[in-house]
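Below is the structure I would like to discuss, written out as structure tokens.
The complex is shown incomplete by one protein chain, all other protein chains being positioned as in the whole.
So that you can tell them apart, the chains are marked A, B, C and D in the order they are listed, and the count of residues begins at 1 in each.
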């Protein structure tokens, strides 16, 4: 078990622009820490710095309380799944998986055992004797994963380890990885693009944007209390609906076209705010609800749920997400209802305005 | 616009086992055709055969009605996004994107224009002068995508083109690709693992397993009427809950532990069936519902929704999926309700039993 | 291998470095074997050391160390070099000690290796240049095959007749000389011309090349004139190319080494004639210089080994051995008594041409010119002469070409004398 | 179109092969001719005679020479492969101060005219007491800048991620070198192996210098022993010897090629 700390870490590839800017975070021993952020925001770079594959431009990296900025990767005692797998093309799957285990003074039997275990878990048993080039993309990725798993290193770095797997396998892998991590007490630093992965696996997650940390916290906290509009729109799919609004007494005025009445007090004295609401909080108005009518511009039936894009104003479209398959037609006018408590307010500059912890109640009303 | 037909196509890499077995499918001009299936089932192989990169072991491939089995890729007039990108490491992003355009007799300005357009669309504008190795994984993938887009070839093959992108960008890309495909009337053959992609983008999709087509049809049809348990459990995340059951008069008996009463007739005279139900159709019982009580074994709060795993029988766990964030605890006993119409029945060998088209009604009741 | 004076069996071991390859080595080995058999206390070990140059390079580096051989074969132009090296033991010492009768050796051969009245090395494989011609071609051209040209005039005349053309293309040339310094030296000597000053360097160290005098010029003029007339063929500087040209009837007459005569006769699909080197009209024939190589004894070996080596040398010069050597290789016998041996007679019966070569040598007058030049930079000087010969075909004036070669030889001499 | 292209390609390939092979075939043919035939410039022997081969083997102890050459070439090949790959590995994967300077220094050794080093090296070997031994014939050639350069170029094409992955697994440099770099560079190693073997096999002057007896002499000396200067060379015999001498090397090349093909088939690193 090892703690990983980054203290004011900066990274620049070309000596001019910083790819990572002043990142400070402390990852607890045994924690499952997830990094999310848009493509190119620096996630892989952070992993590579922790692994020691990339020099740290400034700041300090501590593992287990010891500064390791200059320590070679081999001494950091960690394992890593590379985004592009980095399999040894001339070794069989089995050899790829067990490669490097001997340095950990693990007996041949134990190596074999771990390898078979991991292969079993990842559905690679049939491929143990093949070379990487004979594998499909997803199979290769699983080999990379197996290689990291078998080491049982106290710190494990994974860079989008499941991106090439199908949903079913992925969900299986999610829980397998999580269990393994718990069982072995590994400190896990995990990069993903998959919201479900982030939400289900993370103890804590960090949202990054352009090399700057945006928010660090438990997944639900981030989901429910995004600290700025970047996080709000990045976490959740489809993303949170956002729109600029003028605050007129106790009403919200969107683009001088649509008014919504509020019963509660407004979070601040701002005249101009950004209002956010998650798609699942926009529902079809029941009788008695204070509804508003909007025109449907797009409908996507996903099987499990239906996404309805409607016109908030002439220029702004919002999405509502309804469970199940709905037979709504484009051009239809539908009555919609938004629970007032579902609104989240942001300052014009993007920062969250009110941050009343747990003021927000899940729409699936709390049971009992 | 070109039609792509595969007639009894087989493929074997080693001359022994077939990786693709007797595949016949006809993809209409201008259609958006999605291939899904577990990792290693042969999706990339199919694309590569269509592209002419891999020889067809037996069967015929027709493009625009002409047999092209032996035609070199360059004459097939198609574009392709490779699963591993296949970027030219020595060329800049811009050169990578415009590579080969001159063969299509496209003027320098037009090339430039298309390149900028695509770069704009994919958020690559800042990287045009960089080399691939200076890009992040997702950026590389976008370059590969841009390269296919700019050709405007009548047939486009994409092999998991969005797997390394974040949700937000991915959803943007989904609609961009779809629009582009519609605008240019491209025949698109698209491999993906992402359910949402498959559901939202496909005109039709094909589910593959171990080189054998399982079902071909519109996404919703496949979602609602899976033709066997493989498709049922593969499409939808979390997958459909399945369990063996004995049919006793008008009841289902699960593992001699749990009984569920049915009001409607059973689909067949089978004694032993497999019962499937989608997680979203298992809801918290309202007062008056004919509920059953089950113990919760796991809860995953995903923000938008909550996944509740409960014990159907001692050995079988099912998952229920509820919209919103629910504060359910592991070990709790919850009353659950399943609408009888939501049950799907399969023969013990996995084939769908009743296939009454549209007998199934969405749980989100139809409006009006 | 160390050079203990005695090897395991108590025999005195004599390491003998030579440059004899091909058939020559086979014969040499046979002779050595016979010697070893007949001399129970001595074992001679012949070791091939590459070409003369290569062997000398190696000798150079090991001379004076335990890796040095007891006997070293060196080509004639290395004579001065070996003397100057200070690593050798003149054989004169043993001749004097034993009062060995050197009169049995061919005077014209010994002359070459005699410097300041001292015989330095034991002549071994010796040869001289001869004119070789195609008798059939002679007949065809209406020339008497038994009367080969003896003077430049006759040579030119014959060459003209022998030159055949076919549609602007010459199919057979009259005459050729290899671009090799040795032939030039011989053509010079046969007229009595000196190569370097101080009596060919035999009186004191040579300081100046004199081969660019009238004798030299005559040779060069001959080549230039004949080349211009189209009766002379440039065969380059490779012996085998030259012979191939003769065998394939590209040339009808040429100069070759006496040692090569037999093989030529064997391989030629026509009758081969052998004659003396031609001389310029009106110039008296002086004879030829000996070519080939001799055996040197090194200094830094034990007394016993020197004795043994001398024993071997004496054995080599016996008439039986020399007869065998002459018959099997074509080299001269240094001991003329050998020519009286039966096998030689039989051989001469078969190859009457061989006798011509011996006669030419016998008729040679002992003057400094035919004794040969004694300079240490001979190889370098030869390169210069070769270049001069080659330049003739490019239309360079003969005198100018000679002068340049002489000047370059002068510089080499100057540097060498500084050492 | 496609057929035409294939046809043209084959035509070209065959033409080029003929041109490339002609001299070798020619030598082969000459080796069956009698001396007179050779000098008369025939291309095709009037009748195939093996007399030349018999003569070649009789003249010099070719078989012993062949064996010596084989041992020496093999040792040098081994030595060069080991020494060069170690150095090349350091130049590509180990990042230390002064690396580039050392590399250029190594390259610079390629520039040294071999003629300039021969005599001093001979003296060195003599001082070490290595004359007439395999040591003297082999050790001076173990370090080969060319080999280092060749392997360095190849190592550089190995994706860096593989190195990184190995680093992360905590694998020692040597193990990475041994288990990953070497197997991945099979083609280059075979190429270099062939090269070292052949160049050593073809060495003449050095073996001549450092050996004084037939026990350790190599086959090229034997070849030279068959040619004479003043007396007509028996070309048939020499060519027969040439064929005997190049046969093992050509054979090695074929075998090496086969392995190369296999290595190449298994293909690219990525």
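One rule holds for everything that comes next: a contact is a pair of C-beta atoms (placed from the backbone, for glycine too) under 8 Å apart; a residue touches a chain by one contact, two chains touch by 3 or more.
In the analysis below, contacts and distances are computed from a predicted model.
**Student:** Out of "Monosaccharide-transporting ATPase", "Carbohydrate ABC transporter membrane protein 1 (CUT1 family)", "Hydrogenase formation protein HypD" or "NADH-quinone oxidoreductase subunit J", flag the one the UniProt entry gives for the chain missing from this complex.
**Tutor:** "Carbohydrate ABC transporter membrane protein 1 (CUT1 family)"
**Student:** Of B:8, B:67 or B:90, which one is in contact with the hidden chain?
**Tutor:** Hidden-chain contact among the options goes to B:90.
**Student:** For a quick check of understanding: of C:12, C:26, C:57 or C:353, which residue touches the chain that isn't displayed?
**Tutor:** Considering the complete complex, C:57 is the one touching the chain left out.
**Student:** Looking at C:122, C:141, C:177 or C:244, which makes contact with the chain not pictured?
**Tutor:** Going through C:122, C:141, C:177 or C:244 one by one, C:244 is the residue touching the chain not shown.
**Student:** Using the definition of touch stated at the top, determine which of B:99, B:291 or B:337 touches the missing chain.
**Tutor:** Of all options in B:99, B:291 or B:337, contact with the hidden chain holds for B:99.
**Student:** In the complete complex, which positions of subunit B touch the hidden chain?
**Tutor:** 51-53, 72-80, 82, 84, 86, 88-91, 99-100, 102-104, 133, 147, 151
**Student:** Touching residues of subunit C against the unshown chain: what are they?
**Tutor:** For subunit C, the residues touching the absent chain are 53-54, 57, 60-61, 63, 81, 84-85, 168-170, 179, 234-238, 241, 244-245, 247-248, 250, 376-377, 379-380, 383, 386-387, 390-391, 393-394, 408, 412, 415, 418-419.
**Student:** Since one chain has been left out of the picture, which residues of subunit D touch it in the full complex?
**Tutor:** So the residues of subunit D touching the unseen chain are 6, 9-10, 12-13, 16-17, 20-21, 23-24, 26-27, 30, 39-41, 43, 82-84, 86-87, 89-90, 94-99, 102, 104-121, 124, 139-140, 142-143, 145-146, 148-150, 153-154, 156-160, 170-173, 187-188, 191, 194-195, 198, 201-202, 204, 220, 223-224, 235, 238-239, 242, 245-246, 249-250, 252-254, 257-258, 260-261, 264, 267-270.
Here is the rule we use: only the chains that are shown with their structure count from here on.
**Student:** Using CA atom averages as chain centres, what separation in Å is found between subunit B and subunit C?
**Tutor:** Centre-to-centre distance between subunit B and subunit C: 93 Å.
**Student:** Averaged over CA atoms, how far is the centre of subunit A from the centre of subunit B? Could you give it in whole Å?
**Tutor:** Taking the mean C-alpha position of each chain, the two centres sit 21 Å apart.
**Student:** Report the inter-chain centroid distance for subunit A and subunit D in whole angstrom, where each centroid is the mean of the CA atoms.
**Tutor:** 58
**Student:** Listing for subunit B: what residues touch at least two other chains?
**Tutor:** As it turns out, subunit B has no residue touching two or more other chains.
**Student:** For subunit C, jot down the residues that touch at least 2 other chains.
**Tutor:** none
**Student:** Touching residues of subunit C toward subunit D in the complex: what are they?
**Tutor:** 1, 15, 21-26, 45, 47-51, 54, 57-58, 61-62, 65, 67, 127, 239-240, 243-244, 247-248, 257, 259-260, 263-264, 266-269, 291-292, 329-330
**Student:** Subunit C touches which residues of subunit D in the complex?
**Tutor:** Touching subunit C from subunit D are residues 35-36, 39-41, 59-60, 119, 122-123, 126, 131-132, 205, 208-209, 212-213, 221, 224-235, 237.
**Student:** Under the definition above, what is the set of subunit A residues touching subunit D in their complex?
**Tutor:** Of all residues in subunit A, those touching subunit D are 48, 51-53, 72-80, 82, 84, 86, 88-91, 99-104, 131, 133, 147, 151.
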